[in-house]
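Removed from the display is one protein chain of the complex; every other protein chain stays in position.
When the chains are written out, they are named A and B in that same order, and each has its own residue count from 1.
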Amino acid sequence: MKKIVISFLLLTSHFLFLTSVYAGEPPNRIVSLAPNITEILFAMGLGERTVGVTNFCDYPNEARKKPKVGGIYNPSLEAVVLLEPDIVVMTMDGNTKEFEERLRSLKIKTYVFKAKRLHELPQGIRDLGTALGVKEKAEGLSREIEISMNRLTNSSLVTRYSSLKKRILFIVWPEPLIVAGSGTAIDDAISLLGCENIAKVTYTSYPKYSVEEIIRKSPDVIFIGEGHMNMKETSRALLKKISKVPAVKNGEVYYVSDSIYRLSPRVINGIDEMARCLR
Amino acid sequence: MSKIKISMLILVLVLIVSASLFVLPKVINPFQMDTVERNILFSIRFPRVIVAFFMGMALGVSGAVLQGILRNPLADPYILGISSGASLSAVAGILSGIYFFGKFTIPLAAFIGASLVSVLVGFFGWKKGRLWPERLLLAGVGLSFLFHAILMLLMSVSADERLGRIMFWIYGDLSTADWSLIPIASVFIISGISISLSRAKALNALILGDELAHSLGFSVRKERLLLFVSISLMTAASVSLGGIIGFIGLLVPHVMRFLIGADNRFLVPASALGGGTLLCMADLIGKSILSPMEIPAGIVTAIIGSPYFLYLLGRRDVLSA
Partner (left out) sequence: MSSVHKYTILQFDDVGFFYEKNKEFIHELSFTVSDREFIGLLGANGSGKSTILKLASGILNPSEGSIRLWGKPLQSFRYKDRAKLLSYLPQLLDMNVPFRVRELVAMGIYPYDIIPEMTLSEALNMVGLDGKSDLYIKNLSGGERRRAFIAMTLLQGAGLLLLDEPLANLDIKYQIEVIKLLKELKEKKNISIIMALHDINMALQFEKVMLIKDGKVLGMGNPEIVLSRDLLKEAFDVAIEARSFQTAYEIRNTGS
């Protein structure tokens, strides 16, 4: 009887080992190659085990104090190797495939975070959590996100708006005019809020848009991402050009923070922000 | 006199290589390395320096030879559209996401693109049984514009994630250099340099003019074709190693000509040395100055190169030939 129990236990632990890269203990030394990854790591309680981040990882505050390995497109191979990471977490966009391969050729474990769209975020976090041995925390985090997203979708506000089919434009940069097209988290957020993204029919995520087209499509609401600059100044000229558009005429131009740009738990805040503006 | 100058150049090269291997961006003491540092030295720094040197050599020699064949001091290997063709091909590879050959895919695409363009340029430059410098130049410039435009088109409609990658490749990124490409690329580059060196006398004669070259006993058609092929090989190999790096082919021969004269028997090897040194230096600066962020070597050469080029234009004694 004892033998059977022991062998059964051995088998299941073996199985558990196979299903997660890190059974039990999460890796001690994690390097993040993207700001949203850094945020997720910290949100899952892995902040202390994160030993390296990019120069652009500014949230949470503790992340700023971590050793830097370079930019998103151009991290330093050496800097990563010097940190002797157990695993390097990267994204599908931004980080390059060559860099990932190079890391692997140097026998460094990598994990590619595959979520790119809003609805992929919860599962992406779950998968990341599983791979890093923090399944429960990841589950908790992704559930939070799912609940928030559902709340927004089902709110009376949204149902009201979907019947109105508000037309929205999200401007990333005024000059040259770059907007959020289809296939972006922003676009997903707009759909989530029951509205229509007028820049949806493009094959590029962040296309250079024509000012004419804005006038023709006459959006009801315009969001402008704050970024790090004084957007009010920079966008003044553009808004003047499109002053006849309903959004500008009715004063429905809103400046929102860049939480929406990063596919991390804070993206919910970004969506909330947008929702509040619509109220 | 020239021997002193060359010795100094070699000294500079040794210093730069040593700094790249042992000092910047972080000091590694070769006598007291731990495993991680040994790994960095041999798997990262070493191949990177070798790639930089080979690329620089290829570009320097190609510039010298091309300036001779075209009898034009402003010639640069990329004037023949080789860079645009290679970029277009590599970018198409990146965008398509096809990865048949794993990590060799992009370099291979670049190489094929560069070679195809060379063939195209050669085709347009060929008339009545031989290559004409003026035709080569015009064909190269024309094709260059065309490919560049197509490239910009592709970039403007492509998904942005890959754009960053494309930009870095286009600006000459040596950061992921490893040993795998070095053997085959070095074969092409060494071959190209050897061919150029062996035809150095013919190149000198070609500079005098087709008729004089003929009078001195050279088959103009054969020599020009051979030299053109060697340039194409070297440039294509260089592009496949680390993308587009400008100004080296243009400037290094000028500087070397000023230092040791225009005789290609000396100019060719000097341009190899000078080009290799310059690129090693540019890469060293690129990986150190904003560490840990890396600036692509191509951007560094452009920043150093263009003002220096303008300065050269002002000095009449240097713009000889």
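Simple rule for what comes next: contacts are C-beta pairs under 8 Å (C-beta built on N, C-alpha and C of every residue); 3 or more make two chains touch, one makes a residue touch a chain.
It should be emphasised that the depicted structure is a prediction, and the values quoted were computed from it without experimental measurement.
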{"item": "Displayed chains contacted by the hidden chain, counting the whole assembly", "value": "B"}
{"item": "Residue in contact with the excluded chain [from B:A149, B:V187 or B:L208]", "value": "B:L208"}
{"item": "For chain B, the residues touching the chain missing from this view", "value": "71, 201, 204-205, 207-209, 211-212, 214-219, 257, 261-263, 320-321"}
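Convention: only the chains that are shown with their structure count from here on.
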{"item": "Rounded Å distance between chain A and chain B, as computed from the means of their C-alpha atoms", "value": "39"}
{"item": "In the complex with chain B, residue positions of chain A that touch it", "value": "55, 68-79, 81-82, 84, 92-94, 96-99, 101-102, 105-106, 183, 203-206, 208"}
{"item": "Complex interface listing, chain B residues touching chain A", "value": "25-26, 36-37, 39-40, 43-45, 99, 102-103, 106, 156-162, 164-165, 167-168, 173, 175-176, 178, 287, 291-296"}
